[in-house]
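Only a single protein chain was left out; the remaining protein chains are all shown in position.
Entry: subunit A
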Amino acid sequence: MVKENSNAVKKKRKANTTEADAETDIYKKACDFEENESQNRNSSEDAELFFQICQEIHDFLDQVRELKQSSGDTSQKLSCLTDIVVKICVIKKLNRLDKLAHVLGREALNTEKQKCDSIKLTYQNLVYELHHLVTETNKCLSFKSEDEDIELVSFEDFMKNAPEAVSKKFIDFDPNDSEQDHALRLARLEWELTQRKNLAEECKALEEKKKKVVEEITERKERLNDLLPLLTTVIKATKPLQEHLGMSSELTRKEHKLAPLLSDPLYVLYANIVAYKSVFETNINVSILGDKDDATQFNEAQEVSHSNNLNEEDSEPESDLPEVEEVVEVKKRRHRKSVQQVDPVEEKKKKLLEVHPLTVQLSLSITDGPSLVIIFSYYTKLKTITVKSQVDMPSNFTSDTAREILSGHNILSELLDNDTGMESPNPSTAYQLKKLGLGSFQTLVPDIGYAYGWAQSICGIDFLTPKRYCDKLSQQSVETILKITKKRLNTRTHLAKQMQQLEKNILSEIPEELQIPTTAISSLNKWSSTTYQDFCLAEYTQHLLDENLVSQSDLFYSAKISRDEATLNLYIVIRNTYPIPAPIVALCLDYKGKYTSTNCDEIRDLERTINIDWNYGIRSSSWLLSAQITHLCSYLDVYLETLDSNVFQPNAKFIRSVSGRNKKRPFKFRKIGTGLFTQY
């Protein structure tokens, strides 16, 4: 079979060669033919054929060898060799065919590969498109419009109020249908817009109306203002007539009309002060502040509630205790639901701090000085008088410390011993406050004013006796309290005058009878007010704090006295009751180190001489502080001159610079000649 094949090939070849003669491009044809042939042939058969031919060649070569050895027939040998050549030709042909088949296969593979690539590309494009679409849909999903924030009329209202043409579509509204939902939203928005437009127009109209009304009001006010001078001229004109008829001035008459409406204690106060004024002084003024109608209303309300109370009074003692417990329970509950129940506490607080609408204003003044205005108000539930004060200063007090001294709330503090007004004089107040959980009385003071003990007594309130407002008590105390208050105002004015000068670094004049050194070289060069906190923080005030010599309600100042390189820092504590006791001074000398009364005997001795033995009583109020500072300046000179006479030229005269085992310095001034400093 193979042979036949090979024969066939030969034949074809022969055919080919014959055709080649006929045709011009025979080579191409041969190529085409071979290409076709290689396509159509089975390669594995070819392979077999190849191996077979090889074997045959092998056999022929064996034959040739044998022939050579036997040195037989040469022709046979030659035919064998030709056969071999033929066979080799066939092998060559096979080889060519194989090569062609190979090339063809490769081409086919390439075309397949290209196809595959293009498919992959389209696939990738599709994936990309998918991605893009997904992001787009996400964007759409996350879309938010501002309309969502607009507060719309609720659906029910919309259905009710909107014109039927709009709302009809949504009667059988299905919330799951998103398209319908959207349509509904649009409709509601539109409806909202129209409504808002309407409202805005309405608002505009109302505003215009308001403007008109305001104009009208101002016009009327102006008219009323014009009326006032007219009325006053009328009053003026009637005055001679009134005097002629012996009628008292209109104003006091009005006030006296108000007086019966005052709360009981304030009425007692008012009556007594008016009486006092008519007998003694002309520079106190008393008046009633408040609205008459309010007062009558308030009094009526009080009476009603009072009569109610009377009815309940029988059952009160029994209900008292359980009530307290209830309050405690309520409180516990309140802790849990605190947010909801804040209001009742506020209301109760308001109720407890109920104040009578009428207040009494008392003003005291001293000639050429400030005037003090005291306003007394009565807290009906606390049954306590509270006081608010204010000082009108004449314009010549310009410095800050001076103004502070006069305007401070503490001008009335400690008029009597320890009467700071920070604690309620009514013993039951503490329980009342506790019952409502309002904290201490002190926290209320800024709102309601100071509850000084003297204020209660001049209003005739005595908490120990049953609640009758005692006229006698009031009478007794009005005089003394007014005197003390006046004295206080006086001493404060004196103090303020001194402060004003100290701030300008001038020392006030001191009466001649006092032996006081006048030739100081050291001088005050700073004076300012400070606070309790600052005072406590200073290192050299600890000993005063330890001894409990200072309280928070005192007035605190800091100052500096200096001479050349030496500086004496001082803190001054002034009690509300100045000049008794005298102001207390704490010292710190800054010269080659810091010296205070805790590490230096001389400074301690200096502090002693400045702080002690100022028993000049109330009359010293106009000069005490200045005298202390003057002494301090001179004694600082003495100390510095005895300490380092090379640096500080001696100016003060003293017999001995130091004496005694304690090396005492001459901190005592004697007016002998031009003045002499001695130890004793």
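Observations on the model:
Simple rule for what comes next: contacts are C-beta pairs under 8 Å (C-beta built on N, C-alpha and C of every residue); 3 or more make two chains touch, one makes a residue touch a chain; residues count from 1.
What we mean here is this: contacts and distances are computed from a predicted model.
Chosen from "50S ribosomal protein L19", "THO complex subunit 6 homolog", "Vacuolar protein-sorting-associated protein 25" or "Protein Abitram", the protein name that UniProt gives for the omitted chain reads "THO complex subunit 6 homolog".
Between the chain not shown and the residues A:240, A:260, A:446 or A:660, the one that touches is A:660.
For the options A:46, A:419, A:503 or A:607, the residue in contact with the chain missing from this view is A:607.
When the omitted chain is restored, the residue from A:194, A:428, A:551 or A:674 that touches it is A:551. Set against the missing chain, the residues A:39, A:396, A:598 or A:645 yield one that touches it, A:598.
Residues touching the missing chain, restricted to subunit A, are 418, 547-551, 554, 581, 584, 597-601, 604-605, 607-608, 611-613, 655, 658-664, 670, 676, 678, 680 (touch as defined at the top).
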